[in-house]
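Yeah, one chain of the complex is gone here, protein chain that is, but the others are all in their spots.
Labels for the chains are A, B and C, by order of writing; each one numbers its residues from 1.
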Amino acid sequence: MNIHEYQAKDIFRRFGIPVPPGDVATTPDEAERIARAYGTGVVVKAQVHAGGRGKAGGVKLARTPADARAAAQQIIGMQIKGLTVPKVLVTPAADIASEAYAGIIVDRASKRAVYMVSPAGGIDIEEVAATMPDKIMRLPVDPRYGLLPFEASRLGFFLYMDNAKLAREAAKIMRQLWQAFTASGGSLAEINPLVVTTGGDLLALDAKMVIDDNELDRHPDIAALRDETAEDPSEVAARRANLTFIKLDGNVGCVVNGAGLAMATMDLVKYYGGEPANFLDIGGSSNPEKVVNALRIITRDPNVKAILFNIFGGITRTDDVANGIVAATRDTPLTIPMVIRLTGTNEEIAVQILQQHGFSAMTDMDDAVQKAVRLATGGKAA
Amino acid sequence: MNIHEYQAKDIFRRFGIPVPPGDVATTPDEAERIARAYGTGVVVKAQVHAGGRGKAGGVKLARTPADARAAAQQIIGMQIKGLTVPKVLVTPAADIASEAYAGIIVDRASKRAVYMVSPAGGIDIEEVAATMPDKIMRLPVDPRYGLLPFEASRLGFFLYMDNAKLAREAAKIMRQLWQAFTASGGSLAEINPLVVTTGGDLLALDAKMVIDDNELDRHPDIAALRDETAEDPSEVAARRANLTFIKLDGNVGCVVNGAGLAMATMDLVKYYGGEPANFLDIGGSSNPEKVVNALRIITRDPNVKAILFNIFGGITRTDDVANGIVAATRDTPLTIPMVIRLTGTNEEIAVQILQQHGFSAMTDMDDAVQKAVRLATGGKAA
Amino acid sequence: MSIFIDRNTKLVVQGITGRDGSFHAKQMLEYGTCVVAGVTPGKGGQKFENKVPVFDTVADAVAATGANTSVIYVPPPFAADAMMEAADAGISLVVCITEGVPVLDMTRVYPYVQDRKARLIGPNCPGLITPGVSKVGIIPGRICTAGNVGVVSRSGTLTYEVVYQLTRAGIGQTTCVGIGGDPINGTNFIECLQAFEADPDTKAVAMMGEIGGTDEQQAAEFVRAHMSKPVVGFIAGQTAPPGRRMGHAGAIISGSAGTAAEKLDAFKAAGMGVAQRPADFVTLLHERL
Partner (left out) sequence: MSIFIDRNTKLVVQGITGRDGSFHAKQMLEYGTCVVAGVTPGKGGQKFENKVPVFDTVADAVAATGANTSVIYVPPPFAADAMMEAADAGISLVVCITEGVPVLDMTRVYPYVQDRKARLIGPNCPGLITPGVSKVGIIPGRICTAGNVGVVSRSGTLTYEVVYQLTRAGIGQTTCVGIGGDPINGTNFIECLQAFEADPDTKAVAMMGEIGGTDEQQAAEFVRAHMSKPVVGFIAGQTAPPGRRMGHAGAIISGSAGTAAEKLDAFKAAGMGVAQRPADFVTLLHERL
């Protein structure tokens, strides 16, 4: 789960990390009021779950409250990578002497959380890794010990080699960031940039955290940070229905059980000349209700020209899926064509149910995908 | 550092372990008042840093407030293994259905803290180990993981094999005890007995904790629990003077640098027919003040008939020791003979200082010990 | 022959009295798996289906039955503890089906299991099956048939799809292993490929990867350097957008790393067969057997 910069800063602050003050505005009026209260120049920053805010014009310096108002006016409601910006963070502008990077990610190769720090901050860490690999220190953390004091010290001295005071303060921040990361069930925590102000103080000027969805049950306070106004409405609806759904731009709506098969189905749509409209996994335990919700969400997308079911019954009972299709189309019949492929557990019963209600079912995945693509493109593809 | 039962129970309570209520009395009046307030039969328990309280008559059941008063009268001030009982714990008597044992000790062999539990509680666990070894489960805890839930569960089911409810509750107590132990810097934590009441509840009826002296700086709240009224006054004085001192019953007072050499010196006193009056280690860094304090503490013991210095100068400068001897005897000359052996760092200077003040010094350990024993026993031994 | 499970597999089912555990324990018994014990704390002494003894702890189950393999169907908050319990009790193959185990839990579980020399498969995996011999997990038995192709995959139903197509085309399997879709799991592609290479009955391997991470790239390098047997690979997620988690916690393209294109290139560079779609496995394996 993504959280906003201001939320990550609240967490950081709780763990003692120095972060600048800041307040959230959802209207230009509020932004102006906040800027006036600070009485200094401010930065107005889009709070949105997408990278590259700066380049997209989502971060603006404002010298006066009126500027802040104007900046908020421009930013709130703008689209960044397909997401609407619901709010801005208004925070006093800082005088920056230098910028560094500090982050923790879960590394699949070492099977550990890994610290990455670089004295070259403020830019994308991948870029640093590609162009100045010796400017990055990677430090896998043994979860059984946590970040040890000497490890924090190594990170601190790597960042501020020539300044023992800053190195020691940075080491402390490294330990605090580790605490914030583990205590929140993070899968990523980042300070970029970590700045030295012209006054010589360290400050986490930007903050990013991603929370492991699987940790949310353990951390209700963190789960409560979810901002549905910042998400795609169809994905919010899908999550509420316990579906895993990601909206794409294609024309073939896909309903599949299992993530791997769902991806393979999308790929096959593309292979046969179509474009998948979504990723949708109904999961292992198939109750008819899930199928009803899935159809409802997919048909809301005007781009979808055909619907493709691809169900391989293992734990999933294909008759449940068939019943769901029947239930969903009983009251509001579909206005676009649908191709149903199912095989596996209770396949015969499922086919019978579908046939009784005027649907036909296929058993071969390639045949089904080709047919769906043909229907979606009006026969132009494949 | 030893703490009292009532203090250990306070800690246990803070970690959620079910312990019976109880209040501390330092006078029979208080004991009576507490018993009256409970309005039930009570147990009056000596709070003293010595084992075998029960056998020594330090634990008494009292049916009425008057009985409680009488019991406190008997117990407060009594001697148990050389220590005076300064106070009693007055606690409601419990109806006991069964008694078990649970404890954590630091095990030198596995280099870990080890859990030990036994369904045969209420008696000395060493006795259980000797007579019913299959009634004990030993579980070394990996400090990098702490007590894992499945380990706590194994302990719980070992204690209450036939009762899943009790097993699960005990597992929870095992986790809480582990937390209490590690959070307090313990070197021992014990519940003996852990009882099931006739009402079917688990209760830590007795509690014992020993704190690692080396952890006290980290845990000022625990360090504050030290009860000097429960310690030998000469040992209290020694600790304040940063000396490691243990009082014994012999007649040769020993002042040595280093624990191993101190023990070896005591052993040599015994070898030559004397009896050491104490263990005393002045430690590595020798300032004259320490020597002054050491002599003051030793000469307070009327049993001491001769004093033996055995100093091997490594880090310890023997001239510092010589200066200490001179300073200590300047104002209050000794009334008993003293034998000084020193060798090592600055030995020549030390000998000179001593000779200038009328003391002689020896260099051979055996010679010095023999002489001290001879002087203490009036020439009867060796 | 087979890898990881065979006629000597003696299985304990952790969470045998739960909804999923009891359902699949029955399925495994029906398939012929040697299920010797179940574990549910507090239900020790009961019998599952009137024949499988249930214990309070895995240690008790191992002591009483000599179980050497465990399969875990417990809810996510307890799965890490269950994996560690199994490894600590001396189980040598631990298969965790549970989906939704926190990844930081897995960073602790992995060294624990390693220290005890146990093999962990999963979590968030369908388990494994040696057709006709033993099934540990949830792979539907009827879609498999004994033969000489090893199957290893990061996904569940996609594996079923491929195995189903192989079986229909007359290509049987030695063992099918689902290693799971989480970013940190116990056994990776390389360890499975190594085992298939060592298994005399396996003549070729079908491998299904996904976007995310570099496991497939490393596996391809292993194939190039160490495999004498032909391997055919597939990557799901060619149409996945970057930065979005495609269902599986591990199926996510971070920045420019972990794309399907990158993985398919690695397969080609290693001389592997590359299946553009699941159905290609049949033709590519036929060519190589």
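By definition in this document, a residue touches a chain if its C-beta (ideal position, glycine included) is under 8 Å from a C-beta of that chain, and two chains touch if they have at least 3 such contacts.
Since this is a predicted model, take the numbers as computed values, not measurements.
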{"item": "Left-out chain, listing which of the shown chains it touches", "value": "A, B"}
{"item": "Among B:25, B:139 or B:268, the residue in touch with the chain that has been omitted", "value": "B:268"}
{"item": "Options B:10, B:23 or B:215, residue touching the unrepresented chain", "value": "B:215"}
{"item": "Touching the absent chain when the full complex is considered, from B:113, B:128 or B:147", "value": "B:113"}
{"item": "Residues from subunit B at the interface with the omitted partner, ascending", "value": "51, 106, 108-109, 111-113, 126, 142-144, 182, 185-187, 212-215, 217-218, 244, 246, 248, 256-264, 266-271, 276, 279, 281, 284, 312-316, 343-345, 365-366"}
{"item": "Footprint left on subunit A by the chain that the document does not show", "value": "145, 148-151, 153-154, 157, 161, 164-165, 167-168"}
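Simple rule for what comes next: only the chains that are shown with their structure count from here on.
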{"item": "Intersection of the contact lists for subunit A and subunit B", "value": "C"}
{"item": "Result of counting contacting C-beta pairs for A-C and B-C, higher pair", "value": "A-C"}
{"item": "Sites on subunit C at which at least two other chains make contact", "value": "108"}
{"item": "Per-residue overlap in subunit B, given as positions that touch at least 2 other chains", "value": "145"}
